[in-house]
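A single protein chain has been removed from this complex, and every other one stays in its place.
Letters A and B mark the chains in the order given here, with residues in each chain numbered from 1 onward.
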Amino acid sequence: MNKSEQALSALAEMDELAARQSPIHRLHPIAKLLVTIAYIFTVVSFGKYQLSGLAVMALYPVLLFQLSGIPARTCFHKLRIVLPLVMAVGLFNPFFDRSPLLYLGTVPVSGGVISMLSLMVKGVLCLTASFLLIAATPIDSLCAALRRLHVPSLLVTLLLLTYRYVGVMTEEVSIMTDAYRLRAPGQKGIHISAWGSFLGQLLLRSMDRAQELYASMLLRGYHGHFHYAAVNPFRPADGAYLVCCIAVFALLRFVNVAELLGRLLVR
Amino acid sequence: MHMADALLAPAVAATMYAASGVTAGISIHKLRKDDEPQKLPTMAVTAALVFAGQMINYTIPGTGSSGHMCGGMLLSALLGPQAGFLSMIVILAIQCLFFADGGLLALGANVWNMAFYGCFVGYYLIWRPIQTGRWFGSGKSAQRARIIAASIIGCIVTLQLGAFSVVLETSLSGITELPFGAFCALMQPIHLAIGLVEGLITSAVLLFVYESRPQLLRDVDPAPGAAKRSLKSTIAVLAVLVLVVGGGLSLLASSNPDGLEWALFGNEDAGYSQNMGLDEEDYGVSSDAADKAGSIQEATAFLPDYAFADNDTPVGTTVSGIVGSVMVAGVAVLICLAGGFFRKRKTAAG
Partner (left out) sequence: MIEFRNVSFSYEKDTPVLQDLSFRIDAGESVGLIGANGAGKSTLMKLLLGLLQGQGEILVDGLAVSKATLPEIRRRLGFVLQNSDHQMFMPTVYEDMIFAPLNYGVSREETEQRVDAVLEQLGLTALKHRHNHKISGGEKRMAAIATVLAMEPEVILMDEPTSALDPYNRRIVINTICSLSQTRLIASHDLDMILDTCDRVILLSQGRIAADGPAREILRDRALLEAHRMELPFCLAGRE
């Protein structure tokens, strides 16, 4: 499988997940979007030593994975893309911040280690949250939600159209890559002599494609407006979900539940 | 260069969102005013093309490795800065939503670091002045040279700016203990190389377009003739040169990062002159250096750790905190078990 094919199957996988049915899938897209943003905001706002506070925040994705039936495996597979950068940035912390913050028995744990761990936990939690959003919400409902939130229609329509053609173009790149490879055994990538023409050819063809696409829009009466599928009404349940989640996040941000629970056992 | 949510403090993320949002608003306004309805499908298809094009591996001659392109310069040369910027936003949004590349909260910062510099700085300060400035004389070969020069300078400069912004945003967020200068010394040279490769790829693609359909390129004369070099564009190109040279100098400076740190934040009273260069063996390990770094961090981060700057026993790092976390983990396992149980019952019933 070449890189473009991997991207295609990743896209297909997300679509398949979003098309499933579950209580989470049925929630209104606006509620899901706002809750996700609130969650990420809360997670990022934790201080760099508040590892146990972050641990409690992990319950939200766990709960959502269970309620939506979305396999966590797919999500963790995706973490490999962005975690390296987070790791790279965090890895220096133990070297610079060496004052011991706590003792596990007699072993001192430095602030740098704690802040490195909390950075990684934040990275995982944030990505998991956005993954859950998109895995439980089809792109068209998400775009409709963005429209309702008064994101400019030009941008939303562009997102929708681009998403549609990402699949088409990626497939074309995949076919061209394979065709190139078959005639260039042993080459890892595109040779410098073809740097311009490989993408250039595709670019010229895309311009023609854009023309045809525009024609097909015109022929169906396009005059500057896009119509979206009607979104289900915002139910009281959606409102309740939104309010509850945000309240709980706020609570968890300011009250360290892990600490309190721990105190019940340890004095 | 995609930043993750975890690398940003909420205030920094919100600031970047606001900056990118305002730029997007202005771009949308401009495009609405121009009223070219066929632009929308062109933007969508070109954005999709650039997205797909990022997956092509280009072999770098003489090395075993391969390069990629990210597309800001390419988009603005084809679509203009405003349309290019919006297309980049959409590409970055799709990458963050469907491929976990970047993050929802970091989107504003990523748009700024990659799309704003690539499209607006790249177009107004580099692409247009070089194309309209009649540099290298007139005629076809001069036009080719202008395209190559603009692509390469554009990619290098915009990537340097982008990488610098990443460093700045991360440092302002107080995420890393890595001193600002050392972080710069890590990021800038890497992105110099990346920018050069990206510039070469971009120029190759744009040259191909120029040979086959020159009217697609912005500010490029399809049938070049003689024209005068304008003062305005000369000044702009000079400004860019200053920027490039300045960037080079700052790179030199960053091999002695304290110097840069000192220059940027005026820390003279600290008498901070220890070399923290990456080449030193005891880099950042001696506690003295670590303390100094910590103090620098305190001084430089304008968003210091909100709650726990000088707490004796910060909440969440005590033993009870650990015990509590273990209990939370227990709850998580219970949720999973319950979820599995109910699903099984449901499938059994259905």
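Convention: a residue touches a chain if its C-beta (ideal position, glycine included) is under 8 Å from a C-beta of that chain, and two chains touch if they have at least 3 such contacts.
What you are looking at is a predicted structure, and each value in this text was computed from that prediction instead of being measured.
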{"item": "Displayed chains contacted by the hidden chain, counting the whole assembly", "value": "A"}
{"item": "Touching residue (missing chain; options A:V107, A:L182 or A:A230)", "value": "A:A230"}
{"item": "Candidates A:A88, A:L149, A:A179 or A:L218 - the one touching the absent chain", "value": "A:L218"}
{"item": "For subunit A, the residues touching the chain missing from this view", "value": "11-12, 15, 19, 138-140, 160-161, 163-165, 167-168, 209, 212-213, 215-223, 225-230"}
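Everything that follows uses one rule, which is that only the chains that are shown with their structure count from here on.
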{"item": "Inter-chain centre distance, subunit A versus subunit B - centres from mean C-alpha coordinates, in Å", "value": "18"}
{"item": "Residues on subunit B engaged by subunit A in the complex (per definition of touch)", "value": "2-10, 13, 24-25, 28, 31-32, 37-38, 40-49, 51-53, 55-61, 64, 66, 78, 86-87, 89-91, 93-94, 96-105, 170, 174-179, 200-201, 204-209, 212-213, 216, 283-285, 287, 290, 293-294, 297, 305-308, 313-325, 327-329, 331-332, 335-336, 338-340, 343"}
{"item": "Residues of subunit A touching subunit B in the complex", "value": "2-4, 7, 10-11, 14, 36-37, 40-41, 43-45, 47-53, 55-56, 58-59, 62-63, 65-67, 69, 78-79, 81-83, 85-86, 89-90, 92-93, 95-98, 101-102, 104, 109, 112, 114-115, 119-120, 122-123, 126-127, 129-131, 133-134, 152, 154-155, 157-159, 161-166, 168-170, 172-173, 177, 187-192, 195-204, 206-207, 209-211, 213-214, 217, 222-224, 256-263, 265-266"}
